[in-house]
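For this depiction, one protein chain was excluded, whereas all remaining protein chains were kept in their positions.
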Amino acid sequence: MDFGGLRAIDSLSLSIDEGQILGLIGPNGAGKSTAFNCVAGVYRPTSGEIWFDGANITGAKPWDLCRAGLARTFQIVKPFASKTVLYNVMVGAFARTDKTDEAEAIALDILKSLHLDHKKDFKSGALTIADRKRLEIARAMATKPKLLLLDEVMAGLRPTEVDEMIDVFRTVRDSGVTIFVIEHIMRAIMALSDELVVIQFGRKISEGKPEAVAKDENVIKAYLGDEYVAS
Amino acid sequence: MDLIFLLQDVINGILMGSIYGLVALGLTLVFGVLKIINFAHGSFLMVGMYVAYWIVAYTGLHPYLALFLVAPIMYFFGYQMQQWLIRPIFVAERDVREPITVIIVTTGVWYVLDNLALLLFGPDYRALSPNPLKGEMIEIGEILISTPKLFGFIITVLTAAGLYWFLLKTRMGRAIRATSLDRDAASLMGISQWKIFNVAFGIGTAIAGIAAVVLVPVYNVYPTVGVPFDVKSFVIVVLGGLGSIPGALLGGVIIGLIESIGPNFMTSTWTEAIVYGLFLLVLFFKPSGLFGQKYDW
Partner (left out) sequence: MTPQSFKKTGLALLVLTALALPLILRSPTYLHILIMLYLYAYMTTTWNLVGGFAGVLPLGHSVFVGIGAYTSTVLWLQWGISPWIGMLVGGCLAGFVAYLIGKPTLKMRGAYFALATMAFVEGVRVIVENVDQLGPFKLNGPRGLNIPPLPAGEGSLLAFQFATKEPYYYIILFMLMGVVYLTWRLSRSKLGYSLSAGGEEPEAAEALGVNVAKCKVTAMVLSAFLTALAGTFLAQMTLFIYPKSVLTLDLSFELAFIALIGGRGSLAGPIIGALMLRPVTEFSRIYLSATLPGMHLILLGVILIVVMLYQPRGLSEPLTRLFNRLQDRICSTKTGGAK
């Protein structure tokens, strides 16, 4: 993927299997957000293709992607701040139904599974950051996605909140949703991912199970520098 | 149709167009720095024209000398307007991506100013008097050039050049440019955002005052005189690119040319419709205008 003269991603090849949690990590500036946004339909890759569920979705519009079962969250959360929590989730639920009462039922369901239902009438702009992130996921879940793209959801959370969020991820995965997650908080992503892909300077430098990747020389070099490649 | 007349129309169009550009210059500066479109700009022009009119009527000064009084007065006026009316909204709408409320308030100001003028001065058309420039023409061969319009052109170029120099070379000018590029970064470097906004708005209004002085010898003054200029200024500013000084002048000249050459081929009202049509076309296809940048705001 090229931005003018800058090649942000150079021949990156990823694949996710259904029901998996795939994590994408790498030092800052590696190109993770770019990769994410290409998949999410924000950028049209200057070369290469993206396939989802057997269909070529390269360059598709965000709302069409949502209809196809691909949902995403935003790194800087974007709640509909002047509206209630329930309203927020209902907007997502409307992706699957045209009826208001059905949407409300779906929304209440999701809120309950993510333990936000007691705050359903709160103005979303007044929520804590942890709750807002939870709301962001709830909203995306209401669209009944097959694949959920999560963009640095843990950023800005306290350790207890991170633990709570890990539980949320597990709930989501157990409901049958495939997850593609970008993250910086190592313990979260190590604990959750079935597989990891590590990129640096727009290229893949390692992939595999978390334990294997953690020991990979290239990965250690990328994050910590040459001196740390111990025996 | 005679080539001479066409040439005369072209010259006229360029002269008048440059004056339009001068009017739009203040607007484009305000937009470039504050990222707001001041819908009351035409009313500011009207205020400037009345101020110029009264100064000349009471002191008998030559209008171009009155300029040195009008500009500071207008600067003060604009500064206060920004401070008391627009700044509170900016503060309140800090997180909002597009402060539409500012547009609304400036529209309200437009209404209030125009009708206040109507109330205070009555609907009469006033012609500048004493008017030392009235009807003065220069003859070059068979071509007649209106002197006040020629001076208008010169003043426009001088003002634009002066503004350019100011923005490039002076400390305040650089601070203004910094703020217009990234207001948060600039404020982190110790540049007071609010002061810059006030100054920029003041300068923009002062330029409107200069334009008023230029117009007053050739245009009658009445309460809603600002309205056609307001609309033209928007068209020019979008055409030339918001925030661009050469864009404002070029845009003005284009409009001026359409208005002066157009009537040879169609009625003047169709010319007006063409200006609106051109405006809509630019908005549809190249909203950043001829010289503007793609703003991410």
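Here the chain labels run A and B in written order, and each chain numbers its own residues starting at 1.
Definition applied: a contact is a pair of C-beta atoms (placed from the backbone, for glycine too) under 8 Å apart; a residue touches a chain by one contact, two chains touch by 3 or more.
None of these values were measured; they are calculated from a predicted model.
Engineer: Identify the residue among A:Val91, A:Ala105 or A:Ile220 that touches the chain left out of the display.
Structural biologist: A:Val91
Engineer: If the hidden chain were put back, which of B:Leu65, B:Leu168 or B:Ala273 would touch it?
Structural biologist: Checking each option in B:Leu65, B:Leu168 or B:Ala273, the one touching the absent chain turns out to be B:Ala273.
Engineer: What is the set of chain B residues that contact the non-displayed chain in the whole complex?
Structural biologist: Given the touch definition above, chain B has residues 36-37, 85, 88-89, 92-93, 98, 100-101, 103-105, 107-112, 114-116, 118-119, 123, 223, 231, 234-235, 238, 267, 269-270, 272-273, 276-277, 279-280, 283-284, 287, 297 touching the missing chain.
Engineer: To test your reading of the contact rule: which positions on chain A touch the chain that is missing from view?
Structural biologist: So the residues of chain A touching the missing chain come out as 40, 61-63, 66-67, 71-72, 74, 78-83, 87, 90-92, 94-95, 97-100, 103, 121-123, 126, 139-140, 142-143.
We adopt the following convention: only the chains that are shown with their structure count from here on.
Engineer: How many angstrom between the C-alpha centroids of chain B and chain A?
Structural biologist: 49
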